[in-house]
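Dropping the structure in here first, questions after.
A single protein chain has been omitted from the complex, and every remaining protein chain is retained in its original position.
Here is chain A:
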C-alpha cells in the first residue's frame, strides 16, 4: 500500500460495510470462482475428449479397413458436436440463481 496514495471517497467505509455492498462483493467473488472452475473444467475435459477421438481415429487408420474419407467424416462430425456445445455455453443463461 506504500505506493498508493490511499485517497478514498468520503463515507467510503460506511458504504463499503453496508449489507448491500458486502453482498455484491461476495456475489462477485463467487461468480469468478465459479466461472474459472467451470472454464478450466471445460478446457481440460475438451482436451481429453479430443485426445481420445484422435487416438481412436489413429487406431482405425492402422487397421486399414476404414477409408480415410470415413475417418475424416468422423472427425468433422465430432468437431460439429463440440461446436454445438460451445455455442450453448455462450447462450446459456448464467448465474441467475445469484439474483
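Here is the rule we go by: a contact is a pair of C-beta atoms (placed from the backbone, for glycine too) under 8 Å apart; a residue touches a chain by one contact, two chains touch by 3 or more; residues count from 1.
Criterion: contacts and distances are computed from a predicted model.
A chain of this complex does not appear here, and its UniProt-recorded name among "Ribonuclease H2 subunit B", "Trafficking protein particle complex subunit 6B", "Bardet-Biedl syndrome 7 protein homolog" or "Mob1/phocein family protein" is "Mob1/phocein family protein".
Listed for chain A, the residues touching the missing chain in the whole complex are 1-9, 12-13, 15-16, 20-21, 24-41, 43-48, 50, 75, 79, 82-84, 86-87, 89-92, 94-98.
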